[in-house]
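Every protein chain but one is kept in place in this view of the complex.
Per-chain numbering from 1; labels A, B and C assigned in written order.
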Amino acid sequence: MWVNMGPQHPMTHGLWNLKVRIDGEIIVDADPEMGYLHRGIEKISEDRHYNEVVTLMDRTCYVAGLSWETLYITAAEAALHIEVPERARWIRMLTDELQRIGSHVMWYAAFVQDIGLMTPFLYGMRDRDLILDLFQSFTGARMTYEYNRVGGVRNDLPNGFTDRARKVMDWLMPRFDEYDALCLGSDIFHRRCDDLGRLSATECIDLGITGPMLRSAGLARDLRKDRPYHRYDQVDFDVATATAGDVTARYLVRMEELRQSVRIVRQCLDWLDKHPGSVLAQELPRWLGAPYAPVGAEGYLLKRRYPSGTGFSAVEEPHGEAQAYVVNTGGEHPYRVKFRSPVFANMSGAKSYLVGYHVADIPPIMGSVDICVGEVDR
Amino acid sequence: MATTLYSVSDAISSLLLGAVGSIFPEPVHGWLTSTDVVTGLAVLIFCAILLVASMINTIMLIWFERKLLGRFMDRRGAMHVGYAGLLQNFADGLKLFRKNTFMPREADRLGYFTGPTAYMVTSMILFGILPVSSGWNGGSLPLSLLLALAVFSFAPLFIFVSAWSSNNKYSLLGGMRSAAQMIAYEVPILLAVVAVVILAGSFDLNTIVLEQQNYWFWGPLVVALFVFFVGMLAEMERIPFDLPEAEAELVEGWNTEYGGMLFAFFMLADYVRALIGSLLVVLLFLGGWTMPSYVPTALTSFPLAGIFWFMLKTYAVFAIFVWIRASLPRVRTDQLLRIGWMRMIPLALLSIVLAGLVVLARCLPVFGCVPTLGG
Amino acid sequence: MAASKPEKRPEERPTGLVWKPLTTAARQFAKSFVRPSTILYPYERLEDPKFREKVAVESGRPIGVGEIWDNYRGVHALNIATCISCNLCAFSCPDLCIDMVTVPGGDPKHPKKCPQIDYGKCSYCGFCSDACPEGCLTMTTHYELSTPKRSEMVYSPQRLFENYQHKLPMNPIRLARPANEDAILLDAPLCIGCNACARDCPTNCITMLDVAKPTAKPGEKLPRRIWKEPVVNDSDCVRCGTCISVCPKECLFWGTHK
Partner (left out) sequence: MKPEELKDNLAELLGPRLLAVEPFAGMAGRVRFERTAALELFRHVREVLGYRHLSMVGGIDWVDHREVFYVAWSDERKEYVLLSTDVPADDPHLESAAPVWTAAVWHEREAFELVGILFDHHPDLRRLLTPEGYAFHPLLRSFKLHEPEDLEVKTRNV
């Protein structure tokens, strides 16, 4: 019997359809169907200024907007040959890590709800709100930040931000122990999640699965360590790994990453306290600094050509490894923007980690993938 | 035994009929005040009181759960309608009442409408059986416990009927799970109740409570209490055993296709069953309306004190159900059934043995009594 | 894969107990009676700093420490009096939700145009207020915009001006603007001296200066043009590019003074 789980279904956490074939309560086949949230962000980007694409990035992944902003903007800067001030890089690293905390806490909230825990869901939402408060205090919005600009970030951190962020971090650390008590401390959680959705590291690599799912299978692959971007080579942190490759292992990896992110955030705050400076590059082409000149068709009003180039960037987004590929042919608009969404790849292997388990296992397994449909469909 | 609730309604009935009859001439007056008519109206009034009281209790139970759950989750629960949201559930009920009753095109008409109604009715019948305080009950039967459990276990049938007839894959899966789960947990519940019956020597709930005047049964029968409690969690389909309506994978389980008042029936019946589960726990293990002798008499002798203490205990037991709901995830179907058959039944059998031992111990010369079975 | 044999977990696992979650939830239960984290929104508002302090003290959460709300990007406020109709806000809008509409107060030949914002499309990115050279279009922290009619989501300049007059709290965050800004340069041989740029310049920073009419060599035909050329006063120029877009010969362009 084929059952359509979606596009309107409590398990999906977004708009997508998981078609599963079941035999009694056992899954024998699975086929995810995507595209319900396809907005053509790559196409719209071709008609926008480099800076205006940032507004789309917040909507690409609605739980990790700033990670996607930095992903796109680093690729765009590489394509435009622009150097970024040191302080802006650290601020980007700070925002990436705050966003990772926000996203993982959001994941925790959604995941525990899948296995029937309503209480931690609200704890997660409550704690994520503090991260959103922090974001709001320097970006001006709670979810759609529009904070990054080509050449840096829009504005510096407000006065007293670092103290505020430290207070939030201090408050969050004991909350993570509370999360663990509610999940790992419960035998039922282990009954539900152990040996579920198992994947070995080799399978993960073959299927293109990255992020916490891959690390839970025992491979310590983290772009922040392997290919340091921003200033990750200057901060201390450990890559969280587990060995079992099942749902519990993914939980453990994400929880450990939360704690490591707090560690990185604290180092960033210390650095930012000591090193004031400019946050936006000074040598920007006319149409990249604000305000924006009126434009006609591609490059039509520009007598001056800018060097073309191709930019590639890869960041360790909360869901996995995201990449952006920006082609600049010298106009005000990018010629082509291509994103690689980690969830897209993680979901493409759905069949291999669903078949053989029960229908009741679908929510925890798909929950442990941490699906954000916005970035899958783009 | 003439129950107090019935005598109250009888009095109301004769008063009412006397007053109405006095304005009519003789033959009508005589007929109105005859015993048959008075008794007939008394039964109706009795039912009305029971219905209203149990409905209000059920709705207050929902409010109670919402508020408690809210506090567990670091929020407030319903706040807007009435003081602290007291009237919120009445408003919700009114909203559901106003909604259109619809039926999916391919659904089976008979089963689709019969299922929720029968589920509701069988749940409500139990209020006529369970005593609330000494004398405050509907029918006082020598086998009221057995009848209560028999009626209680009708539910899977009607759930399955409504699930199957709504012609939805999720409903069907939920209905099948529900039936399997309820049947699986019927057995340990009955076995645990057997332990209580052995100790009390009666199937009559009144007698069981009276037997607990000296000591509540949860002391000697803690294993049975545990089994009964877990079994009730499953029967009531509450987290961690709420698989039939596990909303993460089965949308809403067996009531996916229901809306409006039919959905309200399910919702209400669920809470009726939750209330009855809590009532049964109190009646069987926590001494019903009796209080230990060291509680000052002033606290146990005011009017309706029995009902007060009884309801207090019931809500306390329900609060534990809510506490569990707030902190545990749900288990999987196969695990649930395995727990039911492989853990709960042996424990229930053990509790029967324990009950027998307690009965035997009672006849030791130290206690100075003779062993009795069936007082 | 499901088929693979489950291995032994290295992480230890609690044995058969659910005690820890129960106590954790109970602790939170006790705590929430002091101050649950819900805010009764229409009655209690986090914009009020005193209330924020109260919540923070009672709940122990670092909520709203400092000026969190003051930086919010909400509905716009427009000071019509200082608006120079430069059109930069409309150009910079990624969602094309800003229209320039005529407001009373301009001369009939060059009507004054001010932004009208369609909040049904607006994404509150703040590019327009970043772009505004006069600082007359700003974002306030006001965020309650719900309305039963779609047409009411379109805010006319007058309505935005009301926001300004009501002195809603302004979002103080400003873009860190790059120091070097390009200037308008002239490709002189192409210019025909038509005065279009000077006429449409919102800041009147373009003056048409005479250029010497060259003497025609024998046989050569001088171009038919007015012998004037625009000169841009860079300190007054807001870089709106209006002159570039109205230039019929496309002889103005962005560049840097060498």
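What we mean here is this: a residue touches a chain if its C-beta (ideal position, glycine included) is under 8 Å from a C-beta of that chain, and two chains touch if they have at least 3 such contacts.
Computed from a predicted model, the values in this text were never measured in an experiment.
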item: Contact with the hidden chain (one of A:I44, A:M118, A:M143 or A:V355); value: A:I44
item: Full-complex contact with the absent chain, from C:L22, C:M100 or C:L185; value: C:M100
item: Footprint left on subunit A by the chain that the document does not show; value: 34-35, 38, 40, 42-44, 47, 78, 205-208, 210, 219, 221, 226-227, 294-297, 310-314, 321, 323, 325, 327, 335-336, 338, 340, 344-345, 348, 377-378
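In this section, only the chains that are shown with their structure count from here on.
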item: Pairwise touch network: line, ring, star, complete, or other; value: complete
item: Between the pairs A-C and B-C, the one where more C-beta pairs touch; value: A-C
item: Centroid spacing, where centroids are CA-atom means, of subunit A and subunit B in whole angstrom; value: 48
item: Distance from subunit C to subunit B - Cα centre to Cα centre, in angstrom; value: 61
item: Of all residues in subunit B, the ones touching two or more other chains; value: 72-75, 326-328
item: Contacts with two or more other chains, residues of subunit C listed in rising order; value: 18, 21, 24-25, 28, 37
item: Subunit A residues touching subunit C - in the complex, by the definition given at the top; value: 48-49, 51-52, 55, 119, 123, 126, 129-130, 133, 136-141, 144, 146, 149, 151-152, 154-156, 158, 160-161, 164, 167-168, 170-171, 178, 181-188, 190, 194-195, 198-200, 203, 242-244, 248, 252, 278-287, 289-296, 301-304, 352-353, 355-357
item: Residues of subunit B defined as touching subunit A within the complex; value: 69, 72-75, 169-170, 173, 239-240, 242-243, 246-251, 325-335
item: Contact set on subunit B toward subunit C in their complex; value: 68, 70-76, 79, 323-324, 326-328
